[in-house]
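Only one protein chain is missing; all other protein chains are in place.
Order of writing sets the labels: A and B. Residues in every chain begin at 1.
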Amino acid sequence: MSRYAPIFWLVIFLTVPLWLKDQYFLHVLIITGIFIIAAMSLNLLLGFTGQLSLGHIAFFGIGAYASSLTSVGFDVELFGVVRVVHKPWPAVAGLIIGTALAGFCGFLIGKLSFKVRGAYFIIVTLSFAEVTRLVALNWVELTQGPMAINNVPPFTVGLPGLGYVALWNKAYYYYLVLFIAILAYILIARLVGSRIGRAMVALKENESLAVSIGIDVTRYLILGAVVSAALAGAAGSLYAHYVKIIDPDVFHFMYTVTMIIMVITGGKGTLAGPIVGGLIFGFLPVAVRSFASPEVQWMIYGVFMIIIVFVLPQGIVPAVTQWIESFRSRPPNDTGPALASLATSRKED
Amino acid sequence: MAEFLQHLVNALVLGGTYALLGIGLTLIFGIMRIVNFTHGELFAFGAYFVYLFAMLLGFNFFIAFAIAVVGGCLLGAAIEFILLRPLRGADIETTMLVTIGAWIIMQNTELLVWGGVAKAITTPFPETPLVIGAISVSPLRVFVLVIALVLIGGTYALIHRTKLGMGMRATFQDSETAELMGLNIRGIYTATFSIGSGLAAAAGALLGPVFLAAPTMGDLASLKAFAIVILGGLGNITGATIGGFLLAIIEELGAGYISSGYRDAMGFLIIIAVLLVKPTGLFARAERIG
Partner (left out) sequence: MNRFHSMIGQTAAAAVVAFGLVGGAAAQSTIKIGMVQPLTGAFAAAGTDVVNGAKIAVDEINAKGGVIGEKLELVIEDTKSNPTEAASVTEKLVVRDKVTVLMGASSSTATLAVMPKLMEYKVPMLVETSSSSKITTAGNPYIFRIAPPSEVEAAVFAKIVNKIGIKKADFLVVNNDWGRGTADEFTKVLKEKGISVGLVERMDQGAQDMNAQLTKLKGSGADTLFVTTAVEQLSLVLKQAAALGFNVRIITTGGSQNPDQLITNVGKAADGSWHLAFFAPWAPDATPSPAATKAFVAEWNKRGLPYGSLTSSFRGYDGIRAIAEAIKIAGKAEPEAIREAFWKVNILGLNGPIKFEKDGPKGQESGQSMPNVYLVKIENGKVVVPKI
């Protein structure tokens, strides 16, 4: 029974649009799903290589802008010499280019910023995100600056017999997000489970030791940065084509903070952590909205964040896993089958 | 030429407050090794405290300023005592997350109390500018620069001439040895955070009347303070002072002659450039304090 737990969750997620009739609730799930993808990508860097990037939103934003511009088209003059004109392409091309460009930026930034560690790494990544925001704000010819890129087209899918269908429908969009999220999950799981992943964890645990046994630290860090940035870029592209408008505030620092809260709360360095954290912070507002104004909601998040650091520094997933382990070590009749299946499903880390 | 000189004068006034922000953060960063995101909120707190006391409660502007600085010191001490002291010895990410949490709480408290509309603060200084040749500067701005310089000087004296300052320098060098030598490290940490926070509040209290008090004013202040600290080198007060003035000059000239849109980008580009070329800061012979 317990080995079917992941399938159980998959079935739940797959059937959501069938039993959930409230379109607005579906909208919450889509946005939450997009942010879970971003949080998973941040977790690869923060949880598995131990590098805290405060500029992760930059890759999300680069993906969003690259994807929007690919599908909307642009006409810019570079340095007053070269004129680049781009005709609109389908949104799917935007997703691919957005993902690739974000990954490439991840490579460049990785190359540059892994020269420094700790506090300096944190600040250099933060600065990078702010610079990208200011470029998006000021390079008006390309990005429309504060006027925002409007009318970003939705994704289209070719269906047999129906031709190309635009994903205006929320249920279809939900499946697209779910599909990308599952792909991202599998990619991260395989990467972490491989030799590369063990090398990453080794250098997180003890960098100098990892160097001494011949692990090429920078190479693995950069590989992590590229995959992480590309996934964030894919999430950004999904976001842009869903909300259909993109402005420079997409680079806002608070989005990075949101992702960090999701990862830390769920449990950094665990595969399920960002999903659990993402769902909590996607639905925590549900619980507080009815009695709290936006300011108070934010204050609750702030308090939540501090409490997590003090009480559950490892995050929820590892804590729950440990708690269940302690039950499992007792005689078997103490543990119901349901709990056992939960234990296995949470043991993905 | 007149235009260039006017840009420099503008930068000088701003530079004084930038230096205060930078010195405050470099003390906290250097001595306690904390990436402190509450710094900008202390800056906003200073501005709102002046607004509260001078505009709403009718106190004299100068008294309101003094209250704001003292209030900043007390608030800083409280943050250190409640949130950071229990986490001593934790890694840099952990303390940073706590300061981010505190920052979110503080900023939204401001939003809740004062609302989203920015507040104007009036001062007893005349509006008529002082004119020297082609250059104009308002009396308020002269006051801002003078007070900033006085506070910078005061901080120097504190670090170099007092027992507390000696303890802070020793802690910066080697906190474990300092503790073995019988120094009260916990007290020194609280004092450091309190002084650093007070300087940020002072900078906010000075700039609030020049601009407006707004709930989000702290965001950029924090980031700029980081830039100044990186520019000047960790724990380096002279570096932070020069860094503060330098950042203001680069921003002002960049805005005047390149593009005003990229004004705030200058600081971040500096951070990236300095960290890639000389990670210890431009003015650091070695990491040191004083």
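Everything that follows uses one rule, which is that a contact is a pair of C-beta atoms (placed from the backbone, for glycine too) under 8 Å apart; a residue touches a chain by one contact, two chains touch by 3 or more.
This structure is a prediction, so every number in the text was calculated from the model and none was measured.
All shown chains touched by the missing chain in the whole complex, by label: A, B.
Across A:A100, A:A171, A:V243 or A:V303, the residue that sits in touch with the chain not pictured is A:V243.
When you scan A:T218, A:Q297 or A:Q314 for touch with the missing chain, the hit is A:Q297. As for the chain not pictured, it touches subunit B at residues 2-3, 6-7, 10, 14, 104, 107-108, 111, 115-118, 120, 122, 127, 129, 131, 136-138, 140-141, 211-212, 214-217, 219, 251-252, 255-256, 260-261, 263.
Contacts to the hidden chain, counted on subunit A, fall at residues 20, 22-25, 27-28, 31-32, 35, 137, 145-148, 150-151, 168, 243-247, 249-250, 252, 254-255, 258, 281-283, 285-286, 288-290, 294-295, 297-298, 301.
Following the convention adopted for this analysis, only the chains that are shown with their structure count from here on.
For this pair, subunit A with subunit B, the centres built from the Cα atoms lie 33 Å apart.
Those residues of subunit A lying in contact with subunit B across their complex are 52, 112-113, 115-116, 118-120, 122-124, 126-128, 130-131, 134-135, 137-138, 253, 257, 260, 264, 293, 295-296, 298-299, 301-306, 309-310, 313.
Within the complex formed with subunit A, the residues of subunit B that make contact are 29, 33, 35, 83, 86-87, 92-94, 96-98, 100-105, 107-109, 111-112, 219, 223, 226-227, 230, 259, 261-262, 264-265, 267-269, 271-272, 275-276, 279.
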